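Omission of a single protein chain aside, the complex is shown with its protein chains in their original locations.
The letters A, B, C and D name the chains in turn, as written, and every chain counts its residues from 1.
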Amino acid sequence: MSVSDETLAREAQAEHDAQTEHEGHDHPSDRSYVGIALILAVLTALEVASFYVEDQLGALLVPALVIMMIVKFVLVVAWFMHLRFDSNLFTRVFVSGLVLAVGVYAATLTTFRFW
Amino acid sequence: MVNTGSRFWFGVVALGVIGALAYLLASGGEPYGTLVLAFTAVAGLILGVTSITLRDGDVALAADGAPSTAAERRPVATRFAAAWPATAALGAAVCAVGLATGGALLYVGFAILGITLVEWMVQSWAERSTADATVNQRLRNRIMYPVEIPALSLIGIAVAVLAFSRILLALPKAGSTVVAIVVASVILGVGVLLSSRPRVSSSLLAVLVVLGAVGLLGGGIVAAVAGEREFEEHAEEGHAEEGPEEGSGSGPGAEAPEGTGHADEAPAPAQGQGGG
Amino acid sequence: MALTEERPPLELTSGEEAVVRKPLGVFTRPSDSPGWRSWLTTVDHKKIGIMYGATAMAFFALGGLEALLIRAQLAQPNGQVLDPQVYNQLFTMHGTTMVFLVIMPMLAGFANYLIPLMIGARDVAYPRLNAFSYWVFLFGGLFLYSSFFLGGAPDSGWFNYAPQSGVAYSPGHGIDFWVLGLQITGIASLVGAVNLIVTCLNMRAPGMTLLRMPVFVWMALVAQFLLLFAIPVITVALFLLMFDRLYGANFFVVEAGADPLLWQHLFWIFGHPEVYILILPAFGIVSDVIPTFSRKPLFGYPFMVFSGIAIGFMGWGVWAHHMFASGVGPVSVAAFSLSTMFIAVPTGVKIFNWIGTLWRGKLSFTVAMLFAVGLVSQFTIGGLSGVMHSVAPHDTQQTDTYFVVAHFHYVLFGGSMFGIFSGIYYWWPKIFGHKLSERIGKVHFWLMFAGFNLTFGPMHIVGLQGMPRRTATYPEGMGWDLMNLLETIGSFLIALSFLVWVYNVVRSRKNPHAGADPWDGRTLEWATSSPPPVHNFDVEPTVGHLDEWWHRKYDEDESGRPVRREHYEFLSAVDEVSLGRGGREPQVDTSSIHLPSPSYWPIVIALGLPLISYGLLYTYWLSALGGIMVVGGVVGLGLEPSVDPEAGHDDHGHDDGHGPGPGTDATGEEAELVGVGAGDGATASGDRAGSGERA
Amino acid sequence: MSVSEQTAPPEVVADRADHVPHDAAAPAHHTSTGLSNEKLGMWLFLGSECLLFGGLISAFLLYRSKDVEGMVGPAVGDLYDIPFTSVSSFVLLMSSLTMVLSLSAIQRADHRRARTWLLTTAMLGATFIAGQVYEFTSFVREGLGYTTNLQSSAFYTLTGFHGVHVTIGILMLVSLFVMSLRGRLPAERSETVEIVGLYWHFVDIIWIIIFTLVYLIPA
Partner (left out) sequence: MVRRGRLTLLGLVVALVAGGCARDAPQDVLEPAGPLAETLDNLFMPIFWVAVAVFVLVEGLIVYAVVRYRRRRDDNDDELPVQFHGSTKLEISWTILPALVLGLVAVFTIPVVFTLSAEPANALQVSVTGQKFWWGYQYPEGQSEFGIEEPIVTANELHIPAGQPVFLTLTSPDVIHSFWTPRLNGKQDVVPGRTHTWSLEAYEPGVYSGQCAEFCGTSHANMRLKVVAHDQAGWEDWVEGMQRPPQKPLSGLAAQGFELFSQKGCAGCHQVQGSFESVAADSPPAPDLTHLFSRDCFAGCIYDLDDRNELEAWLRDPQRKAGSLMVIGELTEDEIDALYSYLETLE
């Protein structure tokens, strides 16, 4: 059997695991949801604040904003959308769309710069 | 017991009153037409009351006391159905006013008439379908809910959005931000309140809802009447082709973004559908 | 949409009169009435599959007719058959039709019909959405074609480059029809993709692990993923163009500073995955046909699966090879040239693995097999010209010439269409119960094979001799005359072969019943009757193998050679023909199997979409009407339980993937257990009876 | 995969026994992955939506960064009212919280709270939309119509698409609310709420991206 064959077998196994694992019903408590929302709120506040100190931040501004954006994104997806707790398959489906979108469109935007 | 016949006459009353008022306003106080319309309303009122006291044509009354068989049991839906004559009359009234004043009211009237027509038809079709009123009711619902539920929600959302955005537009720039914060906090606060106090009485709830609705609508109307705040044009260059924005004072936002929304709506719901 | 089906079974408040007079008229939910009306409301994946196929073939005749006109015009230099305007409409509609209205729906049809059967399911995951997809596709196609009668069809080519497709240069409604029509069919594809992916992942019979799925299912699955992610990209492009055209936006208005390359990027980000959407299911078809007629398993199943997945992935990184001459800059050109070349690697794996399957097999050349081997040999030619394109510097000589036209007809016709015909001949007996004539089929194949090569082979040559595509005419003295004449002759040969096929279909009704398993097939669809019952299998299969059905029929002797088992059991009641050679029927009571009930909503919603679109072009009132139909239909669909509680539960039932509730579920489960138990018993006794008979 | 793999006679009943979940309380999905069709479908759809919004966002980024000589009308960036939009973003973010609270309530069969939160979510959503209508109107008053220039087309299209998504979301929330009122949303169907919630959160995360890329990061 080939390497790739094994990988697929493992995938199949993983899938089987997800099956038996029975969708973790250990959803987080309301308290943790509120906690996440607080973090999100603080991040948003920081983002907005960065707008007012744009000049001081200089070159840091964009990376800082992007990082905060990603953190917020991940928090919502992982907690509110339960990807942390749900089946792996959902994550894979969603992330493949996301990664594809980012990759393809980033490549497109770069091609506009080479001429 | 308000029966079918009386409803029709009350519809005429409504027509007369509204017509009279509108005519009064539109004609700038011309008395004769106004009087004619007003008297129509009075006549309608008399006839309607008569109709109630004489209870003519009330099936339920006729069946009163008789052993209730499936065939005779009064269809549940009729309660509702009897409203249609009135709305038909209302529609006609609005149409008439629209014709007189010329403008959007005519279409509103047509819309009311159209809705009435459809509802009434389906209603009466459903009522004659089977002998069982519950089944009939279900039949009606099966056809009408798919249209009614989204339509009503959409109208509700549209009214709320319109009213609130009028308020925001009327306020000074900083003011709208503050109001937005306040409104959002209130919504959130009430949510928190309601869920943390499971025993809030329903009358308090009702008061809250009414207060909110009145506040929003009232505010919206006031704001709309007061008009938008002054905006300064940011145009750098000469304005090439910006005609369409003018014309529509009442629409939500300007023509153009509205156009976008309009176009989006077509395929978008179907896409939403695809996922669920 | 899951806003549904909590309606309790109907009970009359009155408690009397159990029999309610069914109200007449269209407003009641349709029951499974026979006749043409059942086709309008059906949610059966098999019927839907057939409708897809029939519609697609009708569009093929149309698209082919357009091609014949094109060829007639080009038969000689300075052709006078068509006006240039008409010519431009024809090649645009030809390309659009063939891609969006022929191959995509044809493959959707196969996927619809076969996936549930192959994975041992009773239906797809969302049967009503399935019907919805079909109707949307149909109305989208008709909408597009209505442009011919409403002021002219679109005429800027199947990829409608901006700004030629903008209002300034295409002021008529043609392009609007194209934009809106493709948006409509896009909805169909997107919904279909979600549906089929969920089906493949969630509806497999017990034991049908991913790596036991037939290759066709795999390839269809990959193609559906490609659709899932590619459709939104073209949707964006179409929306932007639509807003430009209808509402004066500036996305492709050069005067406002727009960059037309945005369109090209968006189109081809969709467009290239699209070509793999068109070919992968065809690869899947031949991957099932070749083993059957070689009488040995597919060579390197895991590699086949993986190369398909790899093609799917790599297909996303190559789109700009359609833009080598567009001026995207040398860095981009180099990068996309590289990525394009390497897509040949996984494709090559497939080609060689098919040859490996043929190798030392026992090949019977049925028509299906001929077409399958035809695909392998002809697609290779197209693939190789593809690799020549990928050499970017030289592609500046090839692009927009007939060399490209040759390339894509070799992959599309020699690949997808051959695969489709292979599938048609292979599964025809399954779908209709009788085979197509092999004799006529061979005439069909050889005519088509010859005509195809005669049509598209010479295009390589004229292409390299500098003949640009999309030219309504060409002067004498360019050295293209002879080749063009040959191409035209070839195209009429193809037309002839198509008529032979039509003849074959028409007269096939008289053919004898073919039995459930006429080809000694390997996959589960052959284990049920031909045509399969509404519920597909009387007994839900439990799968222990790749090629499950084969393993149920064949055992191995000590040396590893397969020997046919004495007895094996079909998965549903079959006909006399199939019962020879040890085949048995399960004895089960199928009355408790419930399938989703027919529904009007799919067709209602679908009808709303073209109305909205006409409205956008002519009057918003139509849009409003269409909007009401769509929104109302969607909500109606949501509120309607997928199994009609009022329908008699006699011949069909619920299994749409998830029961209406725990209560009903238990019964479903019970029914299955009982059914299976009964089946087993029957097998046992049947065995005995069978051997008795033989002895 | 080798020839020697033995054909197992279909031991149907035994195999079936551990395949079908017997837990009657849990929503019974007898699907191959154990996941519900609807939820999987929604996730697939959301994956696909990533490419839709990705395309729109890219179109906007491309055209905003483009230096158009003699551009008509103002640049979008000059009109932003960041404080107000921050409030809007905040509103949407909080609506995600209320959404998830609603789900968690209905999973506990606490229908009253679930309804409360559903309605709160819907109203926050409506507030957001109202804010958008306000924003669009004021931009237009300030001289930036849909057709004014490249940026404006791209901006309104992107945010308009998002707005339409939010509106559809509100519609679904209201429907859920009505269903719940009429007792058609028992705890066993909490998945319906979850699925609508997924959509709602998705719309929220798209806004998270738009807020940063479109509003905060300077051109």
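The rule is short, and it goes like this: a contact is a pair of C-beta atoms (placed from the backbone, for glycine too) under 8 Å apart; a residue touches a chain by one contact, two chains touch by 3 or more.
Model, not experiment: these values are computed from the prediction.
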item: Hidden-chain contact residue, picked from the options C:L241, C:L278 or C:M483; value: C:M483
item: Touching residue (missing chain; options C:T42, C:S287 or C:N353); value: C:N353
item: Residue among C:A58, C:L211 or C:A325 that touches the chain left out of view; value: C:A325
item: Sole contact to the chain not displayed, among C:V333, C:I431, C:A495 or C:V574; value: C:V333
item: Interface residues of chain C (partner: the chain not displayed); value: 83-85, 88, 156-157, 161, 163-164, 169, 254, 257-261, 294-303, 325-327, 329-330, 333-334, 337-338, 341-342, 344-346, 348-349, 351-353, 355-356, 358-365, 373, 376-377, 380-381, 384-385, 387-388, 391-401, 446, 449-450, 453-454, 457-458, 461-462, 464-468, 470-475, 477-480, 482-483, 486, 554, 560-562, 564
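The definition used in the following text is that only the chains that are shown with their structure count from here on.
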item: For chain B paired with chain D, centre-to-centre distance based on mean C-alpha positions, whole Å; value: 29
item: Residues within chain B bordering two or more other chains; value: 149-150, 241, 256, 259-260, 265, 269, 271, 274-276
item: Contacts with two or more other chains, residues of chain A listed in rising order; value: 1, 5, 15, 89, 96-97, 100, 104, 108, 112
item: Of all residues in chain D, those that touch chain A in their complex; value: 1, 21, 23, 26, 32-35, 39-40, 43-44, 46-51, 53-55, 57-58, 61-62, 82-83, 86, 89-90, 93-94, 96-97, 99-101, 104, 107, 194, 197-198, 201-202, 204-205, 208-209, 211-213, 216-218
item: Residues of chain B touching chain C in the complex; value: 70, 73, 122, 125-126, 129-135, 138-139, 142-143, 145-147, 149-151, 241, 256, 259-260, 262-263, 265-267, 269-271, 273-276
item: Complex contact set, residues of chain A against chain C; value: 1-2, 4-5, 8-9, 11-12, 15-16, 89, 96-97, 100, 103-104, 107-108, 110-112, 114-115
